[in-house]
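To start, the structure under review is shown below, and the notes come after it.
Let's turn to chain A:
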Amino acid sequence: MMIETLIAVTLVGALVTFVAPNRIAGKLAFLISLVPAGLSLWLFAAFDGSGNALLDGDLAFESQVEWLQFGDYAISWFVGLDGISLPLVVLTTILTTLAIVSSWTPIDERESQFYGLLLFIETNLIGVFVALDFFLWFVFWEAVLIPMYLLIGVWGGPRRKYAAIKFFVYTNVASLVMFGSFVALVFGLGDEVTSFALPEIASAMLAGGPEGFLGLGGTTLASVVFVAMFLGFAVKVPVVPFHTWLPDAHVEAPTPASVLLAGVLLKMGTYALLRFNFTMFPDQVEAYAVPIAAIAVISVIYGAMLALAQTDLKRIVAYSSVSSMGYVILGLIAYTQWGVGGATFQMVSHGLISGLMFMAVGVVYNATHTRMVTDMSGLADRMPVAVGILVAGAFGYMGLPLMSGFFGEFTIFFGSFGSEQLPYSQVFTPLAMFGIVIVAGYLLFALQRTVFGPYHLETDYEVGHAPLHDVAPMFVLLGLIILLGVAPDVIFEMITDAVDPIIANGGEL
Partner candidate 1 sequence: MALLELPEWTALAPVLLLVGTAMALFLIDSISPRSTNRALLAGTATAGSLASLGVAAWFIAAGVGATGVESTGAIELFDGQLVVDGLALYFTMIVAIVTALVSVASYDYLQDHTYQAEYYSLVMLAATGMATMATANSLVTIFIAMELSSLPSYALVSILKDNRGSVEAGLKYFLIGALSSAIFVYGISLVYGATGSLQLDAIANVIVGGSDAVAGGIEPGSGHDVAELGGLLGLGILMLVGGFAFKTASVPFHFWAPEAYEGAPAPISAFLSSASKAAGFVIAFRVFTTAFPLEATTEVIGIEWTWAFVILAIVTMTVGNFAAATQDNVKRMLAYSSIGHAGYVLIGLAGVTADGGEVVMSAAMMHLLVYGFMNTGAFLFVALAEHWGVGRTFEDYGGLANRAPVACVALGIFMFSLAGVPPLGGFWSKYFLFTGALQVGTTAMLVVAAALVVNSALSLYYYSRLVKAVWIEEPIVERDALTQPTALYAAIVVAAVMTVVLLPAFGPVADTASEAAAAVLG
Partner candidate 2 sequence: MSVAVEYYVLLSMALFSIGLFGILTRRNALMFLMSVELMLNAANINLIAFAFYHGNLTGQVFALFTMALAAAEVAVGLGIILVLYRNFRDVDVTVPTTMRW
Partner candidate 3 sequence: MNDWIAIGMLALVGLLIPLGMMSVSYLLRPSVPETSKRATYESGEVPTGGTRIRFNIQYYMVALLFVVFDIETVLLFPWAVVYQDALAAEEYGLLHALGPMLLFVAILLVGLAWAWRTGAVQWARTPRQLESGADRP
Partner candidate 4 sequence: MAGTIPAVPLQDTVLLPERIGELTGLDGFGFAGELVAAFIAAFIVGNLMLAMTGVAGPWAKRKITAAFTDRIAVNRLGPAGLLIIVADSVRLLSKELIIPENADRPAYDLAPIVVAGSALLGFAVIPMGSGVQLADPEVGLAYVFAIAGIASIGLVMAGYSSSNKYSMLGGLRAVAQNIAYEIPLVVTGMSVVIFAGSLQMSTIVEAQAQTLVDLGVVSIPTWYALVNPFAFVLFLVANFAEVGRNPFDTPEAPTEIVAGYQTEYSSVYFVLIYLGEFLHIFLGGAIIATIFLGGPAGPGPAEIGIVWFIVKIWGVFLLTQWLRSAVPRVRIDQLIEIGWKGLLVLSFANLVLTAVIVGVLV
């Protein structure tokens, strides 16, 4: 019942916050969000599962309740945690709490609605990571969109309406494609599958795959569904060329929304890729390895190049996310223990680092009211603490050792370079590694322009230290980044434990 409690607390909290007075909404939401954060940490401590949730693993905190029966298929409330989902749940709860704190300064209208929506997003994000029934999962998956749409649309920047609609339409169309193809797959599996529980579907897929549906043969159907689902998730991740919604959404979104968007929402895509495409379709993964790897590498390079061309700090961070997610895809398609495990680790790590970056940019923006690299320089003089953290985050991005980014990227490259599953892996990996150089280039370039040098900023007020409640969340994040960088085994052990069964089905252990 722990997972249900977690979800219920956030949901009720969201409702309470929504109707609370604006004045106290921020503090109230913070207090409420402490409960799931603490609970998830407790879950982390008490985790006793092993193996992969979809592949006969031993689930932690599992619960399954009959929901409804439609035609031949049963749908149930089915939740549980394994080594892949638990770190992401913890990431979600902590990041939400920090995001709430970091919105105290910038959000100054319709507060109760804002914090209510934040908590509601948390509810659904947790749901996405714990759900083990396809329908339940899809419900949470889609429910994330609506509050995010409103967060961008109501509290965003000047072009917020365009950004919100674009975000909504892109991701929703992608969901429809994915959803339709998956349902077709389940029908194609024939009479053996009598529910939408993911473990049942996964085992049916691995046992023999679909029989065929709507005139498509079994293998063809599997391929079509694999591609369709990959495309559906690719938009969410996002990979080039489906990334165009991301910079708009990030730039226009208010800082806390960006934190959640980059920190957790993008992980939904890679998490789903791992859960569905890479768990259920080992044959197709093999067949489509080269194009997927190519897309990954292109995302890395192209994302980095785009970032290089930007002058807006937030846009730079946004494009660098595209680049980072390319690494994750590369790690997944390598299909080795190091590759997939590293990719999963990188999801958490990137969640923390990009969250940190967005917060830092937000703090700078709060003080300067501009994000243009060209508008400012020498900020280190005026707000040393905030800028220091910004620099630290940037180094995390670049993969500095002893920070979590290093371990994530290193394991991904290690896994992919040695992959025998992936043809031309020795070509793809160095190409992707070249991306790191570019990242270092644009980050250092931007920092040099803004942070160092003589102070220059045209304002009619004095820029001073950032308030404590703006800086404190960044310290927490920085601490976590360093913790994971120093002791990656805190989560990497449970990740590999959950990843191994996947690799055993098709890759090389």
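Selection rule: all candidates are chains of the complex that A comes from, given by their letters.
A few points about this structure:
Everything below uses one rule, namely that a residue touches a chain if its C-beta (ideal position, glycine included) is under 8 Å from a C-beta of that chain, and two chains touch if they have at least 3 such contacts; residues count from 1.
Source: prediction; values computed, not measured.
Set chain A beside the options 1, 2, 3 or 4, and in this complex the one it touches turns out to be 1. Contacts from chain A toward candidate 1 in the complex involve residues 18-19, 66-71, 110, 112-113, 124, 138-143, 145-146, 149-150, 153-154, 160-161, 164-165, 168-169, 172-173, 176, 180, 183-184, 187, 214.
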